[in-house]
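Below: the structure, in structure tokens.
Every protein chain but one is kept in place in this view of the complex.
Let's look at chain A:
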Amino acid sequence: MKLNQLTLTEALEGLKVKKFSSVELTLACLDEIKRLNPKLNAFLTLNPDALKAAKAADLKIRSDGNAFKTQPLLGIPYALKDNFLTAGLKTTASSKVLDDYIPQYDATVYARLKTAGTVLLGKTNMDAWAHGSSTETSDYGTTRNPWNLNHTPGGSSGGSAAAVAADMCIFAIGSETAGSVRGPACWCGITGLKPTYGRVSRYGVIAMASSTDSPGPLTKTVADAARVYQVIAGPDPFDATTSGRPVNLNLGHLQGLSLKGRRLAVPKEYLVKEMDKATAKLIENALKKLEGLGAKIDQISLIDPHYSIGVYTLVQRSEVSSNLARYDGVRYGNDRSHFGHEAKNRVMLGSFALSAGYYDQYYNKAQKVRTLIIEEFKKTFRKYDLVIGPVTPGPALKVGASKDSPMFGEIVDMLMEPSSVAGLTGTSVPCGFVTGLPVGLQITGPQFAEGLVLAVSAAYQAATDWHLKKPVTDYA
């Protein structure tokens, strides 16, 4: 096995016992990026200082026996979505508006990962401004799915997901507004964690919809996601919407949780009419597996997720119209004539939904239905530990599928929109393949239940081997 193929947990073990160095690990990733990026287009910018950071990590490992206690991710090479600000390193959010933008400060997530000793490999491709679910709206070309180059990796964190699936890095960071971590994780056959809204700081993340944006890890296993989450989560004085609650995640308790008596709910409405039959069968198998592990699964009824499309579309476009108003090309970046089609689409409709005369009919109505969705989840979590179901109605779509579909992203992400507008936490974990393309199981918990969500996801992963499958990347 090549070093770049290691999980985060395995890589840490190897570095700790000095089986290999961070420089060797980083070089293995950089070699794979060099080999695969022309095919996958996962990375937009490489960090010229990656090897320098790896050398510094090696020095620390050699000289300080307690190095990993203070720097839990020391020497680990990773990829960062291109909407996280990195001082001195170009950050574009995949838009030509920010084609030459060099941030003057760091996003909190990036700063925390740096403090934890990580090695930044580079910045990954995404849908421009995170507007999309396929990376097709990127101004720098579509990222390809490592399992089949004719398919999209999902989005908006598609570059990060493809980079992890193709072993171009040990882990990656994405951000989710409604499905942008869990969706690409599902379509690329890896693990994605969307933390509770307000659990991970948005400071220095180029905003999409501020009331739902949630940065999160994309990893090879659930245990890896927990390790990254532990570093990036927690209160941040620079983001007033972060929760002051301490992060109580015990990595030791994560493995070996008994599912006996755990109450899991499957909303029957989530098996939508658009659902692919083979995907539905895989979800059914996953439920049986969890039942076999002792979980008690009931079918329940929730608001049809088709309504969430309307809620999410209105809330998101309204917030997008406000967030993108600041880009005028005066202090940084290019002027507004550089906005692409999808940004124009969202900003204009958002402006419409917020206009005098339409505000109550559209924006306010959506925020009321949002309340209904939240109340329903609260009621459900009084009786059940977690809600489970499919992540997407089917496996990765072909490149080009989003063309001429003004609501492509919202429809693809409909099964993740309810939990996103409610600010809940959830994972996507691999649960099988349809025509060679991976499919994921969605596990959702109440706010701040990351510990339980991760433990149940880990229990599922311990009993299955879907997450161990790798795409064949010797493309012609």
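By definition in this document, a contact is a pair of C-beta atoms (placed from the backbone, for glycine too) under 8 Å apart; a residue touches a chain by one contact, two chains touch by 3 or more; residues count from 1.
Methods note: contacts and distances are computed from a predicted model.
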* Structure fact -> Taking the list "PadR family transcriptional regulator", "Aspartyl/glutamyl-tRNA(Asn/Gln) amidotransferase subunit C", "Tripartite tricarboxylate transporter substrate binding protein" or "Cell wall polymerase", the UniProt entry for the undisplayed chain gives the protein name "Aspartyl/glutamyl-tRNA(Asn/Gln) amidotransferase subunit C"
* Based on the whole complex, identify which of A:S211, A:Q255 or A:T464 touches the chain you can't see. => A:S211
* Asked: Where the complex has a chain not shown, which of A:L349, A:V412 or A:C431 is the residue touching it?
  -> A:L349
* Structure fact -> Considering the complete complex, of A:A162, A:V311, A:V412 or A:L454, the missing chain is touched by A:V311
* Structure fact -> Residues of chain A touching the missing chain are 100-102, 104-105, 197-198, 211-212, 237-238, 240-241, 243, 303, 306-307, 309-311, 313-314, 321, 325, 328-333, 336-337, 339, 341, 344-345, 347-349, 351-352, 355, 358, 362, 364-372, 374, 406-407, 421-423, 447
